[in-house]
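Partial complex: the chains shown occupy the same locations as in the complete assembly.
Each chain gets a letter, A, B, C and D, in the order it is written, and its residues are counted from 1.
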Amino acid sequence: MPDAKLLATFPNPHPDRDYIIEHIAEEFTSVCPVTGQPDFGSISVEYVADQLCVELKSLKLYLQSYRNEGIYYEDVTNRVLQNLVDLLKPRWMQVRSEWTPRGGIHSNIIAATGPRPGGLP
Amino acid sequence: MPDAKLLATFPNPHPDRDYIIEHIAEEFTSVCPVTGQPDFGSISVEYVADQLCVELKSLKLYLQSYRNEGIYYEDVTNRVLQNLVDLLKPRWMQVRSEWTPRGGIHSNIIAATGPRPGGLP
Amino acid sequence: MPDAKLLATFPNPHPDRDYIIEHIAEEFTSVCPVTGQPDFGSISVEYVADQLCVELKSLKLYLQSYRNEGIYYEDVTNRVLQNLVDLLKPRWMQVRSEWTPRGGIHSNIIAATGPRPGGLP
Amino acid sequence: MPDAKLLATFPNPHPDRDYIIEHIAEEFTSVCPVTGQPDFGSISVEYVADQLCVELKSLKLYLQSYRNEGIYYEDVTNRVLQNLVDLLKPRWMQVRSEWTPRGGIHSNIIAATGPRPGGLP
């Protein structure tokens, strides 16, 4: 089950500058809470670090912890955002999930801590 | 025939946050009211939920209810928008339809409840 | 329901030569006989005419007659082949159907009157 | 020759809302007024209707009326715009033409009744 304790950090090497870090996990899978069928998609995390960056391997393990979890699209997206925000306290963060089709319909969910800051690259 | 009663909802799990939900139905079909010939296209629904989200399977069944309906492109787009707005009362919603070519011309229609809010992700 | 009587022919303008005619219908839809849900796909007909060619508009109307028919992928493909073979008595014909994904699986079916003749272009 | 009388209209079914209608004609052809050689391209019409929409088949016939007309790229684009504006009196309209290469150069022309309104979807 999803476990935020799997996430690790390292100090932002350039906290003096607002720059963008984006990690795109193409191999996300969880389980539909209604049908019990597996869902597949990608999870993109884009953020401006303050003092902490997320360590890449720990992010991979954290996302894998959803593998057998029954959870809605909307919930995955907001929970990943919340777990990372609690951990990193970023200046800004956005999480975007894109899902493979079910019954001819595919879905995207985008959540963020607020509007994209104006002065970003 | 199109039947808004097919649509079901579930409570927005994160009403405290403005986030985007997008469902893209690639397999939409209805009938041209003039020629009686089938039309094919996709219907994309993008919205910011307030208290309610649309349930995905009910959306599929609702869109299928247009299968044998004679209706213009412009009308499908606005009617889907109106049915979903009446049901969900979203903070913002946009419906975009894209149609396969007829006589060498293909068409897109985009309708929304208003301009995209500035602070969205 | 599928109706082979919708198909019309015209005389092959060049029966002295083995040449290939291919029609690809990208907007095919029928209904799953198990779930009652619509299926979507394309149907490609490739053939070497003998004395008769299939008229294009009649082919469109014939394929549309499957719109509300409950029928398996394998059956659609073989039935389209059989109806066209009965009508045209071609020197060779192949029908290929390609279907959009259901539950993460998409399918293709290919049936022919026999192996592709060696001397074709 | 180009004939605006070929264009027909129907009443905008949703005049209460500013929504976008786009028709893309991929098979446009006219004639170069200098060399007499045929030109090929696409014509996209994007607009916000007021009281009237352009009927799709009449648009096709109208665009076909340029088939043997000697006319410059810039002129086609502005004339299509003007004819449609005179007919529909839209709240906003843009016409974009894209042309296949001649002598290794391909061209695009975009004309509009004014800047894209800010509040559009």
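Note that a contact is a pair of C-beta atoms (placed from the backbone, for glycine too) under 8 Å apart; a residue touches a chain by one contact, two chains touch by 3 or more.
What you are looking at is a predicted structure, and each value in this text was computed from that prediction instead of being measured.
Shown chains number 4; the total number of identical copies in the complete complex of this file is 10.
Keep this in mind: only the chains that are shown with their structure count from here on.
The pair B-D is the one among A-C, B-D or B-C whose contacts match those of A-B for more than half of the residue pairs.
Subunit B and subunit D have Cα centroids separated by 27 Å. As a whole-number value, the distance joining the C-alpha centres of subunit B and subunit C reads 32 Å.
Separation between the centroids of subunit C and subunit D, computed from CA atoms only, is 37 Å. Residue positions of subunit C touching 2 or more other chains, listed in rising order: 37, 40, 100. Chain contacts here follow an irregular pattern that is not a line, a ring, a star or a complete set.
Within the complex, the subunit A residues that touch subunit C are 37, 40, 100-104.
For subunit B in complex with subunit A, the residues that touch the partner chain are 12-14, 17, 19-27, 53, 56-57, 59-60, 118-121. Subunit C meets subunit B in the complex at residues 26-27, 29, 37-38, 40, 64, 67-68, 100.
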